[in-house]
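Note that one protein chain is taken out, while the other chains of the complex remain in position.
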Amino acid sequence: MPTTYLEAIREGLSEEMDRDPNVFLVGEDIGVYGGAFKVTAGLLDRFGARRVVDTPISEAAIVGAATGASLMGLRPVVEIQFADFISCAYDQIVNFAAKCRYRWSAGVPIVIRAPSGGGIHGGPFHSQNPETAFTHTPGLKVVAPATAYDAKGLIKSAIRDNDPVLFFEHKALYRRIKEDLPAEDYTVPIGKAAVVRAGADLSIITYGAMVYVALEAADALQQEGISVEIVDLRTLLPLDEETVLASVRKTSKALLLHEDTLTGGLGGELAARISEKVFEYLDGPIVRVAAPDTPVPYSPPLEAAFLPNAVHVAERARWLARY
Amino acid sequence: MPTTYLEAIREGLSEEMDRDPNVFLVGEDIGVYGGAFKVTAGLLDRFGARRVVDTPISEAAIVGAATGASLMGLRPVVEIQFADFISCAYDQIVNFAAKCRYRWSAGVPIVIRAPSGGGIHGGPFHSQNPETAFTHTPGLKVVAPATAYDAKGLIKSAIRDNDPVLFFEHKALYRRIKEDLPAEDYTVPIGKAAVVRAGADLSIITYGAMVYVALEAADALQQEGISVEIVDLRTLLPLDEETVLASVRKTSKALLLHEDTLTGGLGGELAARISEKVFEYLDGPIVRVAAPDTPVPYSPPLEAAFLPNAVHVAERARWLARY
Amino acid sequence: MSALAVDAGLQKLAGTSLRYMTLMREVEERIERKLYRQGKIVGGVYVGRGQEAIPVGAGLAVGPDDVVCPSHRDLAIFLMRGVSVGEIFAQYMGRVGGLTRGRDGNMHMGDMRRNIVAIISAMAASVPVAAGCALALKYKGTQNVALVFFGDGATSRGDWHEGVNFAAVQKLPLVLVCNNNQYAYSTPLAKQMACVNVADRGTGYGIPAEIVDGNDVLAVHEAAVRAVAHARAGLGPTLIECKTYRMTGHSAHDAADYVPPGQREEWAGKDPIDRLERKMIELGWASAEEIAGTRAAIREEIDKAVEWAEQSPFPDASGLTDDVYETN
Partner (left out) sequence: MSALAVDAGLQKLAGTSLRYMTLMREVEERIERKLYRQGKIVGGVYVGRGQEAIPVGAGLAVGPDDVVCPSHRDLAIFLMRGVSVGEIFAQYMGRVGGLTRGRDGNMHMGDMRRNIVAIISAMAASVPVAAGCALALKYKGTQNVALVFFGDGATSRGDWHEGVNFAAVQKLPLVLVCNNNQYAYSTPLAKQMACVNVADRGTGYGIPAEIVDGNDVLAVHEAAVRAVAHARAGLGPTLIECKTYRMTGHSAHDAADYVPPGQREEWAGKDPIDRLERKMIELGWASAEEIAGTRAAIREEIDKAVEWAEQSPFPDASGLTDDVYETN
């Protein structure tokens, strides 16, 4: 039976909790309630209140406490109820957790799970993609899986990693994406992108829910004879520069796609690396497609216009392919 | 008598306080003590405790209270003691202040002053350049002056602006930079870059203390017959794309320089716009020079190696010019 | 004042309170039990069923020049400031007729012309902002106050602490109204705080704190009147803890299985609207028929308002990027 993206994360969590008694979960409403999205449903019953810790509404304290526990050898997995609230723990993440190893050789093996992204009519504070607030901080790792396979493999890698990992789960994928997963234990390495579709004419570099938008656009373009390669970054920090550059070397054209807003989004970092490192291979401008520079609007027609879609991606890709 | 960068800010503040009774200052140790860097020295005596408000150590409350006061028609100017602590007010800035206008048509005319930057042996928490944590947030404006003239003119524009403005003052420039300033009232517009040196062979796009590093490098290169144009962005959000693109159209080569760390720094956004919009003009890779991806180290030899310097900039510029 | 005059004043207050409490109840019933289920509201829905006495009792203690910062269960505040029922429905349905013109949903709305500050989602973030409003009122030399609402869970947040402390130190004219409904989402009070009462937190800020029956609108009102007077006199903030109960799930999609059996039923007997109605009938302030009539009129008003809201268009995507900054 296929496993949903959401179940894949739950399985990853519970398998790691089985494997390592130092792994525990901490967050708001994750125990009795099973989490706002039910990702942790059933885990309190299985593992008890010692390992599934319900907390007050205190994002800074939750992340800070996770950091402290990790310094003592535990492996906390934090749930931020909606990724939007991660901003309340910003200082703890970028200044405390991220900098311990460099400053005083203390590893901080925490995972911070954060359901992010739009498409569920959540409005300005339940739809954001805050990943770029963290991809600028040395010492952090940032992960954003698009498939159930990757979600499970990456949550396991994140838990086993000895540095702080931010794990952005896309809410719109939770129940929409299903796959058959291997029965045996597997991980997906942090720091490795995946070429999810091979193509010749241009590369779309993307991640998260936008992988499906890219695939849809690529299908449409295929019919017009345009062959699109799609790179799913999977890890946003550290970036798998090699895979990105290899794809652009091959296709000579790059379209950078993210759901996060344009200015200051990850597309900038990608464009900089591409334009610096494979400049000679480029046969056209580097094109970015992203959400416009506004808060995420609530009303369905506004939200639909806000989120990048396949029609728009195809249009820009077509332009680029013909360039 | 020349005015220092620090005095220029103080003059700007006090002139605006004279002009508009709704302008007031709020922050830690800014009154009796005159601020950690003495930017507000003397202003308590001149304007009284009603308009120069000393606060508890509560960055979130200070910014939140400023937001509330601004909704009521006042024009608060916040001082964050060191820019590094702005992370403690992150949620209030990016979620409350930045989004009011878009959501419910409420303007938030606050200014947040934040002494930033390295070169004073401040170590990991007194040296950071947190500007890129905010240039990704629609609704904010971000300013970073390099000269005394701009510092005064921009603080005045920031105070008169009807949207939230983050004003990053570079600590290393406070007393090092001096200029003769006009006696009469003047402002420098937000959103306009300045070409601080005209040149033909390549453009260095930079801001803040790095303007001086760029100038030093340009002087050295001049002697080798390489003519460098330098764009001082002055405003980081919204970017003056026109001035940047015009310079690159002219020189066909771009070197992006910032003191902030490389990955996720402003160079990415600039590279993306250049590579998308003036691709055909480019005669070489877009080169970034920035601090390496680490926390800011304390020990002098490490800090010296961390901060971008003219020798390194000149080396990369030379390579690019010859490309 | 003669006892008679006091009585007349109370009777009037009770009448006004009942009207707004009933209006809030009925509007929210329509939202949660009809429009949401019909799919006409697509975002989150949080209602204040059982808690209406709090925004109403406290809200009636201030005037239009005082600032209010409602939280997500204080719908009555909007109604009392003259926001129309149609505008509320339009807001929930993402129409241009809502206070945010579709940009935001549900209780995330405000209007500075009416001195209402819009919340953001992050719990308690409004507390420092409300302190700033109070600071401005004092700065301008007015006698006005700011009134900020929040739940028990919100008091765990750093912003709450910083905002209350800031206001206390600066002796700002701020009234802090807590709806202690004993839950924060699924989290019961004992997992939120180790003190017994939210009011116990007042001590640490050197401000007075009061506990009132949050299901007794007149008691809430009295406490708020005292706190407002304290603030107007320049004596600083007061914390009012209103003991109440959340008679719904956290939001419309929450079945609240985590609530112990019988708890909700017990509190149903303390319904603030029923209680006020009974009292008014007992004291001869209103007849059962009058009360029923008011409710019927409200339902009619609501029917019309829903119609109005449904006629309000969805926002046009062409305006998507407007108003991020001021444009001249």
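Think of it as A, B and C in the order they're written, each chain with its own count starting at 1.
Keep this in mind: a residue touches a chain if its C-beta (ideal position, glycine included) is under 8 Å from a C-beta of that chain, and two chains touch if they have at least 3 such contacts.
Here the structure is a predicted model, which is why all the values come from computation and not from measurement.
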What are the shown chains that the left-out chain touches?
A, B, C
Taking the full complex into account, find the residue in C:G236, C:G249, C:P272 or C:P315 that is in contact with the omitted chain.
C:G236
Out of B:R10, B:H126, B:R234 or B:R273, which residue would touch the omitted chain in the full complex?
B:H126
Which residue among B:Y5, B:F24, B:F47 or B:F85 touches the omitted chain?
B:F85
For subunit C, the residues touching the chain missing from this view:
156-162, 165, 168-169, 171, 190-196, 200-207, 236
Identify the residues of subunit A touching the omitted chain, counting contacts across the whole complex.
24, 50, 53, 55-56, 58, 60-74, 76, 91-92, 95-96, 99-107, 138-139, 141, 162-163, 238
Across the whole complex, list the residues on subunit B that are touched by the chain not included here.
28-29, 32-33, 36, 54-58, 60-61, 82, 84-85, 87-88, 121-126, 292-295, 297-302, 304-306
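The rule is simple: only the chains that are shown with their structure count from here on.
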Farthest CA centroid from subunit C: chain B
Once you find the CA centre of subunit B and the CA centre of subunit C, what distance in Å lies between them?
41
If you average the Cα atoms of subunit A and of subunit B to get two centres, how far apart are those centres in Å?
30
Here the gap between subunit A and subunit C, centre to centre from mean Cα coordinates and rounded to Å, is 37
Can you list the residues of subunit A that touch 2 or more other chains?
84-85, 87-88, 124-125, 293-295
Within subunit C, the set of residues that touch 2 or more other chains is 100, 103-104, 108, 120-122, 158-159, 324
